[in-house]
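Following this message is one structure expressed as structure tokens.
With one protein chain held back, the other chains of the complex are shown just where they sit.
Entry: chain A
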Amino acid sequence: MLLTYVRRELRGRMRQTVIVAVGLALAIALVLVVNAASAGVKNAQADVLDSVYGVGTDITVTQAAQPGADGGRGQFSFGSGAGTTGTDGSTTVASDQLTVGRGTTAMSSDVLATITGADGVSDATATLVLNDQTFSGQLPDAGTAQAAPPTGGATGGEADGQADGQADGQGGGGFGGGNFDVDSFSVEGITPGATALGPLAGATVADGRGFTTADATADVALISQSYADSATLAVGSTITLTGTPVEVVGILSSDDSATTLSDVYLPISVAQTLSGLTDQVTNVYVQAESADTVSAAAAAISTALPDATVTTQADLASSVTGSLSSASSLVQNLGKWLSIAVLAAAFALAVLFTISGVTRRTRDFGTLKALGWSNGRIVRQVGVESLVTGLIGGVAGLVLGLGAILALNAAGISLAGTTGGTAVSAAGAGAPDGGAFGGPGGGAGGGQAVSSTVQTVLHAPVDLGFIGIGVGIAVAGGLLAGVIGGWRASRLRPAAALRSID
């Protein structure tokens, strides 16, 4: 009888049922879309961050350079006897140096053991992020150079390959006659075999092979596809790093467009030897035991390493700018409050319509009470009617919401995320070849703080949790309306059924 009466009542009051169900459906659909879009934006942020910090990394540990430190400045120094002097008095020189990127400093590799032992840490791997800068070219006859001394301090055969290079250029060409190349590319020392976490987690070997534990001390390298293309290198080629020939054994490609690779990867011990940074690391990639322990693990690492910069994905997410940041802000603020407002309106609508329905049915409920229906039975009747209305709205809301999410994904909305001011390897920031020594603006980059912009397509995921949220809202809305409406109905006096006469 209960369900028959529910079915008859809902059908008999079709307009009211439809209005309440549509209100709830819109609210549920909006909540679903906002949740899915929020998850999509978070995933997009993670993609952007993964491109810089590696897939699966929850925490990164670095150490900022001390104020006034000269880390990473690519200064080339040549002694008075350096190079080969030609018949015209000019001197041909070459230099190759491997240094820590500007803004960061190396730490003892002991930090890895400290971090691995911290509470909440599941796994960690250390890398040594370096910048290789080469200078090669011809310096003019010293006498010619002295005739018009440069503003910068290059006299005596000293050239600064970075900011000072530009300063030299601003000297107005008084130091003319020279011709040199400044080249720069990123190098990262990694632990062979540790590909599940760290910079290679988002890369695959496109050609050749990857590192094995047997490569720990071998002079071998993996290079990115883009670097291989630009430097015309292939598996079997040799690159020279600080005078040491290193064989290219594999070429890497990104698993997705969001992952940015360094130009060259070396076994970490080789990178340490070539850079003279024995037992030193610059970055530690940390994976927490679970998403819930990230904060605790970060706190434990900060306590154990007070001088280190400990950064979680959540911290990094706030550094992402661009349209991705705008989308995140839109979803987090407007989307959230709009959902709450519509949800509140839908709940209020459901409650008001239910109360209105109970008021209109005063005579019916009075009659049923006169027939011996208990308050509990009447409350149950009103509650089930509201619950069924809520579930109808819930199903409609799920369909509507899932459809909207599919449409959102089909639209292929492209978002750009920029991580700014982060001292990362100078991927893609290679110095221009052939910077004319003496021409204006002949400076070369390398090893400086860079920003990385990554394009990603918004994909709003759907999981069972969202469906659970939709059903939960529907049930909650129905129950809320049912409880309030049922309470009103239970307070009606049975004598109300007889009021029509006297």
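List of remarks:
Throughout what follows, a contact is a pair of C-beta atoms (placed from the backbone, for glycine too) under 8 Å apart; a residue touches a chain by one contact, two chains touch by 3 or more; residues count from 1.
Just so we're on the same page, contacts and distances are computed from a predicted model.
UniProt records the chain missing from this view under the protein name "Putative ABC transport system ATP-binding protein", selected from "Oxidoreductase", "ABC transporter permease", "Putative ABC transport system ATP-binding protein" or "Endonuclease". Of the listed residues A:M1, A:A291, A:A410 or A:L464, the one in contact with the hidden chain in the full complex is A:M1.
The hidden chain makes contact, of the residues A:V93, A:A228, A:A300 or A:L368, with A:L368. Although one chain is not displayed, its contacts with chain A can still be listed: residues 1, 4-5, 8-9, 11-13, 363-364, 366-374, 377, 493-495, 497-502.
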